[in-house]
Each structure stands twice: as C-alpha cells, then as structure tokens.
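Complex shown without one protein chain; remaining protein chains in place.
For chain A:
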Amino acid sequence: MAATDRIIVLPGDTIDPAVIPTPRRNAIRLGPGLRHVQATNSIVPTVAGQLITDHGKGSMWVESSTGHYIPAISDLVIGQITRSQGDYYLVNLSPYTPNATLPHLSFEAATKKTRPQLNPGALVYARVTLANRHMDPELECVSQTTGKGDGLGPLTGGMVFDVSLGMARRLLLSKPREYGGVAVLELLADEGLAFETAVGRNGKVWVGSDKSEANTRMVIAVGRALRETDERGLDVEAQKKLVRRIMKELSR
C-alpha cells in the first residue's frame, strides 16, 4: 500500500486533484467512503477519515473508525449461519443487522449432493460479493474464477474473539507489522505456538488449533493478546512485552 502523507477528509470536502491517482489504462477505482458526483464530475468523501491513495493500482478510499460494520465488495468476513432458506444460507455478519445471503453451492467443489450441511450457529469465513445500499449483502466461500476455496469455508472448532474494526483492518494488511503496527500474532508464532487464525473485516478474529491437550489455554492466550493489544492500543514494543508476559503465564 503506497500511502502518501496523511490526508484527513471530512464528508463533502473537496479533494486536491494532485492526490487523485491517474491510472493510464483503466478507470480509477473508488473504495468505501468516496462517491463520484456526476453533476460536477468530482470525487467527494462521504465519511470522515484518512484518505488513502494507491497510485500503482489506481485506487483510493477512506479509512474511518466506526463501530458498525458496513459490508463492502471483496471484504473477508466471518459470519454466523442463522438458518437455511431455499437455496441460500442466511448469514449474520454483526448482531442486529439484516442477514447476508450465502448460496448453498458457493463452496469449494459443492454440488447439490456434496454441499456442506451447516446448522444454525455455525461459522463461515466468506467473501462479500455484493454490497449495495438498501440491499442484503451476498457472500461466497469459493473463488468464482478458479473454483478454489482459498481458505474460505466453514470454520470448525476454535473460538471467535471480537476486536474493533480498525484492528481487523490492520490485521488484514499484507504486512500487518510494518503497515499496521500489529506484530502480536507474529510474535506469538515466533515463540513456538501453533495456531491458525481467520480475520473477518467485520471485527471478528477466529483462532483455532489442532485437537490436542493444552490448546484451549493457548487459544485463550492468543485471544487475550489480541484483545489487549486492541483495547489498550499497544505499539510493537509494548506488544513484545505483552507476549513475553503471556508466554510466562502459559509455561506455568
């Protein structure tokens, strides 16, 4: 992510044309928090936050700190199955919001007979494919182009921890330590803990590990490390200290 200087925008601000990327081949891509106004042919922010521009990909968007998750296309999310209806599962992305739909057949290698049977309350790791305003979002657990799951699909075992949306975004960056300042998972893995995680953009982190003794303790420790980093806003140095403390507690 080629972030330039920090530009903070408010809804309705005019954006300096110098910072707008000008891709040579295709049109510029607008992410969440920006809108193209056709009457004046200008780009206007709709939320307050930090304007991020990526000249390489020709895209720009606004990062804002909100408490409520609003689905956006190609976000990775962790959803909870509410029920099955017709050819779809109804999936809850955050409490007290309308359900998203997940077709029965959009799982890896799913046919009418082999599709996964998910009970209400089961968790899935999915990608958002449709996110229009005033419409229920749609999800998929398989890549439309390759037909592979790419790690998406039902999540079995493990535990989900709630984190802030900002923390989830930082964890999902390509290099969380360098760009997001989150090194806690990396540090825990360096200490020899074997666990797997799935980060949902809707503020949920799933932590799992193989079925063996002492893994419950470890999953709890990972979850506590994540939440403490998030709630107390720890920097990398403080995260190192936290990890050392947690490892000491675990070895006891």
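To be clear about the criterion, contacts are C-beta pairs under 8 Å (C-beta built on N, C-alpha and C of every residue); 3 or more make two chains touch, one makes a residue touch a chain; residues count from 1.
FYI, contacts and distances are computed from a predicted model.
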Checklist entry - So which of "N-alpha-acetyltransferase 35, NatC auxiliary subunit", "Ras-related protein Rab-14", "Vps72/YL1 C-terminal domain-containing protein" or "Exosome complex component RRP45" is the UniProt name of the chain that got left out? => result "Exosome complex component RRP45"
Item to check | Omitted-chain contact residue, chosen from A:Leu155, A:Ala168 or A:Val243 | outcome: A:Leu155
Item to check | Residue numbers in chain A that touch the chain omitted from display | outcome: 80, 92, 95-96, 119, 121-123, 155-160, 206, 216-217, 219-220, 223-224, 249
